[in-house]
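Here the complex is missing one protein chain, while the rest keep their positions.
Up next is chain A:
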Amino acid sequence: MSAQVIRGQRKSMSDTMFDVVVYAVAIIVTIATLYPFLNVLAISLNDSVDSVRGGITIFPREFTLENYKVIFTYEGLLQGFKISGLRTIVGTVLGLASASMLAFTLSRPDFQGRRFVSVFLALTMYVSGGLIPAYILMRDLGLIGTFAVYVLPGLVSAFNVFVIRSFIDGLPYALQESAKLDGANDFTIYWRVILPLTKPALATIALFLAVGQWNMWFDTYLYNSSKPALTTLQFELMKVLQSTTQGSDYRDQNMSQVMSQVSPESVKMAITMVVTLPILVVYPFLQKYFVGGMTLGSVKS
């Protein structure tokens, strides 16, 4: 009891009030962030006829997997899953290769082209041609209606290069010099010395790239919307969401068939979950990396 009294005395009234406010804010933020996701999940796992009655919060009332079974009969979704997965893998691998190689060369004080390349890259962060010149360029390069349009335009990102570069700058240069004395050329140094040591930065950038690729829908809309074979998951979700908010004149035969089997609401929620799930799965594993990477990148650039 005496300990309590002492602690109570130390803590002034205003400090207690302060704590109340702080914890209240933290709890409200947590609920406001998590509730929508849990609500969507619950509705997607609930019987679609029952869902229309409303009142579902974070637990399904009549649990069923029927909504998921039904949406997976929709070909566009399976196709989208494949393309989204493929572009995520290809885009991440190529993006990592370009960013790490450029970062390595930029970190080398003895590299002649360092200043030029650095400025050349940095400028791209502030100036861009805009939507229409980009569209015309893609058309002239023959990239419209191809898978390549998902991967090639965004291959090199200045921000990613600078994040990895500042990480490499933190490594002792003596490592490279001793490798050189052992007869290694610059590529060998990059591959054998730098890449293994840069793993935390690479993991961060891999996460950024993968999430960016997975979440992209606009390039499908702009360049490939008439190619069902190149559709992406986000684009399919976008179509479903737009079609039902605007009173639906859905032209996609297959999709309207799916919609008629369960309610449009359940379809929307189930597809939303399918699109979100892969991110929720990888997110905890990469979390320890991206906090460090984010800080590194923003402070330096």
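Everything that follows uses one rule, which is that a residue touches a chain if its C-beta (ideal position, glycine included) is under 8 Å from a C-beta of that chain, and two chains touch if they have at least 3 such contacts; residues count from 1.
As a working rule, contacts and distances are computed from a predicted model.
Taken from the listed names "Aminotransferase", "Xanthine dehydrogenase molybdenum binding subunit apoprotein", "Sugar ABC transporter permease" or "MaoC family dehydratase", the protein name that UniProt assigns to the chain not shown is "Sugar ABC transporter permease".
Residue in contact with the omitted chain (choice from A:I89, A:L131 or A:L175): A:L131. Of the options A:V29, A:V49, A:L65 or A:L175, the residue whose C-beta touches the omitted chain is A:V29.
Against the chain not shown here, chain A presents residues 12, 14-15, 18-19, 21-23, 25-26, 29-30, 32-37, 39-40, 54-56, 98, 101-102, 104-106, 108, 110-113, 117, 120-121, 124, 126-137, 139, 141, 152-156, 185-187, 190, 211, 214-218, 222, 234, 237-238, 241-242, 245-246, 268-269, 272, 275-276, 279-280, 283-284, 287, 291, 294-295, 298-299.
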